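Take a look at the following structure, please.
Presenting chain A:
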Amino acid sequence: MKAVYGLYPDGQSAQQAVNRLRAAGLTDRDITVISAQPMEDFEFGRMDDSTWMWWFACLGGLIGMSVGLALSWYTATAWPMNVGGLPTFAWWPKLIILFEMTMLGAILATVITLVVSAIIPRKGQTLYDPEVTDGKILVGVEDPINVSLPAIETALSSPSGARVKRTF
Partner candidate 1 sequence: MDRRSFIKLTAVTGASAALASCGNPENQLIRFVPDEDIVPGIAVWKPGVCPLCAAGCGLTVRVMDADAEVVRNGQLGIVRIAAAKKLEGAPNHPVNRGGLCARGQAAIQITYHPDRITQPLKRAGERGDGRYEAISWDDALGEVVSRLDALEAAGTQRALAFLSRGGAGHRAALIEQFLARFGAPPPLVYELFGDEVLRRANAVSFGREQLPTLDLANARFVLSFGADFLGTWNSPVAQSVAYGAMRQGRPGIRGGFVQVESRMSQTGANADEWIPARPGTEGVLALGLAHVIVAAGLRPASAASRAGALIDGWSDGLQGYAPEQVEKITGVAAARVDRLGRQFAEMRPSVAIVAGPPLAHTNGFFTAVAVNALNALVGNIEQPGGVFFTPQLDLAAALKMKTPVAGAPAPPFRLQPEGDEDDPHIGDAQVLFVDGANPVFTAPRLWRIEQALAKAPYIVSFGSFLDETAVRADLILPDHSFLEAWSGAVPESGATVAVASVAPPVMRPLYQTRATPDVLLDIGRRLRRPLNLPWQTFEEMLAAAFAALPSATRDVDAWTDAQGKGMWSGTLPAGLGRAASLPAPPAARPLAYEAPSFDGDAGEYPFHFLPYPSTTFLDGSLAHLPWLQEMPDPLTSAMWSSWVEINPATAERLGIGQGDVVEIASAHGSVRAAAILTPGIAPDMVAMPAGQGHRTFTRYASGRGSNPVEVIAPVTEPATGALAWAATRVRVTRVGPPDGSLILFAGGMREHPEEHR
Partner candidate 2 sequence: MTHPTGARINNDLIRPLLLTSWRFYLLVVFFGGFVVAGVIAWISQMYYGFGIAGLKWPIYWAFYVTNFVFWIGISHAGTLISAILRLVNAGWRRPVTRCAEVITVFALMIGALFPLIHLGRPWLAFWLFPYPSERLIWPNFRSPLVWDFFAINTYLTGSTLFLLLPMIPDFAVVRDKSTGLRHRIYRVLALGWRGTPKQWHRLESAMQIMAIAIIPVAVSVHTVVSFDFSMAPIPMWNTTIFGPYFVAGAIFSGIAGLLIAMAVLRKFLHLEDYIHPVHFENLGKLLLVMALLWGYFVFNERLVTYYGNGPAEMTVFWQTQRESFAPLYWTMVTCNFVLPVVLMGIRRFRTIAGCVIASFGVILGMWLERFLIIVPSLGHKYLPYSFGSYSPRPAEIVITGATFAAMALLYVLFAKFVPIISIWELKAGEHPSPALIPPATAEHRLGELHL
């Protein structure tokens, strides 16, 4: 992997670096930003923030509810048992099971969505520097194709306090 990146002490200089990279012709998809905390106060911190997570959660909830319904329906009718004169499939108690299963489905779907979409590392996305942990913000480009390395380096080094590094 070839990569070049800069480390910035604060959000403003990181934002400048991102802006310069864009000016140099890079798309957001090519720019990697890494920080030790969410940087939602800055424009770069909102890159790639569209998500279907809510819909997946709802879907998971629906699946959970269906499982709950199927389970309670099947188990009640597979071997009908008379207990206390209650109907074999008693709706009121079943609502509890349906509710809990719905919520369980929604929670699991959310977490699975998160893990699959954002946490499992993708191939070629390994750029990292432990200094981020101490508060530095990393802005960099992996495997640049369209733009030349020197141009990127220039763009990265222009904000004040920037420290540019290369990996080969």
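Operating definition for what follows: contacts are C-beta pairs under 8 Å (C-beta built on N, C-alpha and C of every residue); 3 or more make two chains touch, one makes a residue touch a chain; residues count from 1.
Inclusion criterion for the candidates: all candidates are chains of the complex that A comes from, given by their letters.
These figures come from a predicted structure and were not determined experimentally.
A.B. asks: Which numbered candidate, 1 or 2, lies in contact with chain A within the complex?
C.D. replies: Here chain A touches candidate 2.
A.B. asks: Contact residues on chain A for candidate 2 in the complex?
C.D. replies: The contact residues of chain A facing candidate 2 are 32-40, 44-49, 51, 53-54, 57, 68, 71-72, 75-76, 78-79, 81, 83-84, 86, 90, 93-94, 96-97, 99-101, 103-104, 106-108, 110-111, 113-115, 117-121, 125, 127-128, 130, 132-135.
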